[in-house]
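Accompanying notes for the structure given below.
One protein chain is absent from this view; the other protein chains keep their places.
Residue numbering begins at 1 within each chain, and the chains themselves are lettered A, B, C, D and E in the order written.
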Amino acid sequence: MALDPQLAATLSRVTTATLTTLLLKKGLRNVWMRGTRPLDPGQPRLVGSAFTLRFVPAREDLATPESWSKPISTRAAIEAMPEGCIAVVDAMGITDAGIFGDILCARMQKRGVAALVTDGALRDVAGVRATGLPVWCQGVAAPPSVAGLTFVNWGEPIGCGGVAVFPDDIVVADDDGAVLIPQALVGEIAAAAPEQERIEAWIMGEIDKGAALPGLYPPNAENKARYEAAKGGKS
Amino acid sequence: MALDPQLAATLSRVTTATLTTLLLKKGLRNVWMRGTRPLDPGQPRLVGSAFTLRFVPAREDLATPESWSKPISTRAAIEAMPEGCIAVVDAMGITDAGIFGDILCARMQKRGVAALVTDGALRDVAGVRATGLPVWCQGVAAPPSVAGLTFVNWGEPIGCGGVAVFPDDIVVADDDGAVLIPQALVGEIAAAAPEQERIEAWIMGEIDKGAALPGLYPPNAENKARYEAAKGGKS
Amino acid sequence: MALDPQLAATLSRVTTATLTTLLLKKGLRNVWMRGTRPLDPGQPRLVGSAFTLRFVPAREDLATPESWSKPISTRAAIEAMPEGCIAVVDAMGITDAGIFGDILCARMQKRGVAALVTDGALRDVAGVRATGLPVWCQGVAAPPSVAGLTFVNWGEPIGCGGVAVFPDDIVVADDDGAVLIPQALVGEIAAAAPEQERIEAWIMGEIDKGAALPGLYPPNAENKARYEAAKGGKS
Amino acid sequence: MALDPQLAATLSRVTTATLTTLLLKKGLRNVWMRGTRPLDPGQPRLVGSAFTLRFVPAREDLATPESWSKPISTRAAIEAMPEGCIAVVDAMGITDAGIFGDILCARMQKRGVAALVTDGALRDVAGVRATGLPVWCQGVAAPPSVAGLTFVNWGEPIGCGGVAVFPDDIVVADDDGAVLIPQALVGEIAAAAPEQERIEAWIMGEIDKGAALPGLYPPNAENKARYEAAKGGKS
Amino acid sequence: MALDPQLAATLSRVTTATLTTLLLKKGLRNVWMRGTRPLDPGQPRLVGSAFTLRFVPAREDLATPESWSKPISTRAAIEAMPEGCIAVVDAMGITDAGIFGDILCARMQKRGVAALVTDGALRDVAGVRATGLPVWCQGVAAPPSVAGLTFVNWGEPIGCGGVAVFPDDIVVADDDGAVLIPQALVGEIAAAAPEQERIEAWIMGEIDKGAALPGLYPPNAENKARYEAAKGGKS
Partner (left out) sequence: MALDPQLAATLSRVTTATLTTLLLKKGLRNVWMRGTRPLDPGQPRLVGSAFTLRFVPAREDLATPESWSKPISTRAAIEAMPEGCIAVVDAMGITDAGIFGDILCARMQKRGVAALVTDGALRDVAGVRATGLPVWCQGVAAPPSVAGLTFVNWGEPIGCGGVAVFPDDIVVADDDGAVLIPQALVGEIAAAAPEQERIEAWIMGEIDKGAALPGLYPPNAENKARYEAAKGGKS
């Protein structure tokens, strides 16, 4: 299911740090996918619906080069990815085999996939960088996926970096890694986020003027009033 | 799919140590489920078809006591287990929440489930022991499953202890833990196993008489001939 | 602060499994101290107020046999332990040095300490067993504490097995390990626990009669009514 | 306690590699804080007295956004930091929550804190970089501290990266990470360090001329004499 | 090199806990082999010279059942073991393959090997127990060694459980695991150990009479004098 473009635009201006604070206030402490680091520093923030892929451990009779031609394969999964989605791959945190290399990433890029997020590793990293597909992953490894992983399906609930990801949940990824927003909460979070960013920007301004932290962050009644006044003045 | 009773009877007389040697000779090195230790020492060897269950990490909006009443729940999964199966549970190696406690194990025992195998933990271990259900697991933890895990489905391919398990693969569990035999190989393995056990028993006899290892284990041509002669003599 | 004896008596009849379920319903998912296993199977359930001890890593200039004679030492800490407390020791999960051996445990036993709980290891385990002090720990290691640990203080907030423990929080330990109840919640939990144990016992009876799980555990309206009726009949 | 400026100046010209060698010769093998990597490559070497902060694991009733306004909070700790200190934060090696983000780091920078060292993670890393505060840490994570940590105090002995750090110990951090010098040893180490750097520079010159390692590094009597002669010639 | 029988007899009456304390006083903090747990509780303390074996990771072209017949094999190593030695096996801490099973252990038992110590796992544990060979190991695993390990040699320096072991170093193993005594120190340690055990026994007696710890353990001048007097009285 495609993500509403206006929600996506709003979320693309909110840091994952702010999103995790808002989600914690809703009772969700476990939404940040461990090990999802940007392959290249400075990748822009990306937002999309999750398209999930799932691996189980390798078994020599199943995880073979021949398996790449089967109807259920990573190749078929990629052809099923809708434009603008974020592919989220459960590699069980295994980092000694690369889930994808340059060819698969090039095809994802061609299909308009927004980003690839995994708790596993990529291979042929020089080639992957050349495709321009934005990637968040735990590392780099030369061996093919079948050296450590058996692909089983797409479109299922998965774990990625210790976080439960269901198809069509929302993923936001930036310099701090990738964060999950449950589909049911995305409207609420997107509504609250811009104000949170605004007040934090005002606080940074106060810090810059030499203000001390207690009473400022989080703001007490007095500072909330000052912020509201300043906001009024700005608008 | 029920396991052929004769195959099951044959396999129940073969150690998992011997089975892993035979599987390695077929090219399968990764069939032993890490962390699957017998809950009680001296549990008899058990054999059955795998009935798989799958968890993903906990999410506070999903992993709730209320989830226990949903149509897709561990409760529903247990009611779907056929008699004689071995339930194999993918807990992603998480050992700080218990997948099942005494009540669920008691029901499994009532339904004739042969054994429970998991890379996770059990809870209320005193109660579980009292049910008499044979369990292979990685540990014991007081918290309920929803403290760390979200149940997602049964009857799917899973990973358990770093091993790929597909529904209806064969599982054998003894003092050394639980081992997977791919369904396609079970006939071949069951055919070869008794002879392997026989020759190892003969070798143990030779060791007992003071024989040295080189040439004996594995046997060279001379010792193979001696074994064949001894076997002939016995039969 | 001593724990109210009636609360203690109530809690001593409740499994840690049930306590963690009740605490999760209050929003606390992280109360089970990882790695706290009973040194001997079959130790009875114990309840007490937490008396905390804290180690930091070893430093060769500080963690010396001479440090054992200092005013701030594990020896002094033991002499400060009140009767009936449970000593909870933050060893940072380090398991290659033993925090205490037979002599310190013998003194704790003499002083009426109810139990020792740690995410670290004990040493001279044969001697510790002989003292009769009930111990929950992560393992056994021959080296003295100073081989890996520097003792710093008692009576401070600590982490033990990934759980925050404050002085005078309540600790309950049984076959499933040790669980923390925040002091502010102990009354509420102790009030709810016996009923939870009663209904689970009734459910076990139903399982024994062959009832299926869905609708029974947790009970739906119909089964709740049946339980209430049964309870009425019993009383 | 402020570090003597001349000692600081001397130490700022010595690599942490050389400092650990000198400390090992004094019997201290465990002084390098594991996981303390420069947030940005090329940060200059920094020296300061340790100002310690301590976290324990998160507990949902304690680790809340409300806790940020308490008298004992990370905010209050920052206001207590003296100019020129190095803040050393015990995050128990937890890397899935960020101890501080841009606002707290901006305030530290304003207060003249020399550097932030932790075995945990930072959050809002783009914002943190913008503050200009030099940081050594184990990684980056979007979630707020309360998602995984409860702050308990400042000015206490802590562990950081497996090293015991006491308030007012000296910390030196460079490309190789952060190293602890016990306060009692800092004079002795600072006295020996420049000579060690000098002889290593001379050895590098010999290597450059094609000399072999045995007898040169460490230098035997002949090479020591040659070095002394060269040094004499230079001065 | 065979261990002097009188030294062996002395050491067999000293706990590994006491030995590690004495070695720490000589500056050796790292002598306890992590993960070396007695296979069966209650195994008597054993003492012997180390006979080392070394594995590297498995490689499919080398770690084959055929390799068991090579001149350099675990079989040949066992035939080279002298009576009374303790075999110490470097399995690099790998616990998902068993280094030895019942047949190899039976042969070691026949040859008079005192014990087997490893940071790896045993396989066919029921069979191994039946041989009567005392074993200290990190676990149990069904797969054969070649599933995870390639044997390379015997009689070389190794690491075992994070400890450097050289051929002919002394090993003592009891309920607390296995401890290394460098060959050069064994005389000194054996000379000091009985007195250390005697004073600790006297301290235990004092504890039993109700004495407090400070000043007693370690004893201050007054208590040392009392101990000396008591010792005099006894002899």
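Just so it is clear, a residue touches a chain if its C-beta (ideal position, glycine included) is under 8 Å from a C-beta of that chain, and two chains touch if they have at least 3 such contacts.
All of these numbers come straight from a predicted model, not from anything done at the bench.
Asker: I'd like to know which visible chains would be in contact with the absent chain if the whole complex were considered.
Answerer: Among the chains that are shown, those touched by the missing chain are A, D, E.
Asker: Of the listed residues E:21, E:118, E:150 or E:223, which contacts the missing chain in the full complex?
Answerer: E:150
Asker: Hey, which of D:37, D:70 or D:226 is the one touching the hidden chain?
Answerer: Answering carefully, the residue with contact to the hidden chain is D:37.
Asker: In the whole complex, not just what's shown, which of D:8, D:53 or D:179 touches the removed chain?
Answerer: D:179
Asker: Mind listing the chain E residues that contact the chain we can't see here?
Answerer: 27-31, 56-63, 92, 150, 152-153, 156-159, 162-165, 182, 184-185
Asker: Could you list which residues of chain D touch the chain missing from the display?
Answerer: Spelled out for chain D, the touching residues are 15-17, 19-21, 24-25, 29-32, 34, 37, 162, 174-177, 179, 200, 203-204, 207-208, 210, 212-215, 217-218, 220.
Asker: Footprint of the hidden chain on chain A, which residues?
Answerer: On the side of chain A, residues 58, 60, 65, 68-69, 73, 75-76, 78-79, 95-96, 98, 101-104, 106-107, 110, 123-127, 140-144, 146-148 touch the unshown chain.
Methods note: only the chains that are shown with their structure count from here on.
Asker: Specify the angle of rotation obtained when superposing chain A on chain D by their C-alpha atoms, rounded to a multiple of 5 degrees.
Answerer: Going from chain A to chain D via C-alpha fit gives 120 degrees.
Asker: Given the two chain pairs C-D and C-E, which is bridged by the higher number of C-beta pairs in contact?
Answerer: When the contacts at C-D and C-E are counted, C-E has more.
Asker: Most central chain by CA mean?
Answerer: C
Asker: Cα centroid separation between chain B and chain D, in whole Å?
Answerer: Here the centre of chain D sits 49 Å away from the centre of chain B.
Asker: Distance from the CA centroid of chain C to that of chain E, rounded to the nearest Å?
Answerer: Here the centre of chain E sits 32 Å away from the centre of chain C.
Asker: Centroid from C-alpha atoms only, then distance chain D to chain E, rounded to Å. What do you get?
Answerer: 38
Asker: When you check chain B against every other chain, which residues touch at least two of them?
Answerer: Expected reply: 29-31, 58, 60, 162.
Asker: Name the shape of the chain contact graph, picking from line, ring, star, complete and other.
Answerer: other
Asker: Let me know each pair of chains that touch one another.
Answerer: Listed in label order, the chain pairs in contact are A-B, A-D, B-C, B-E, C-D, C-E.
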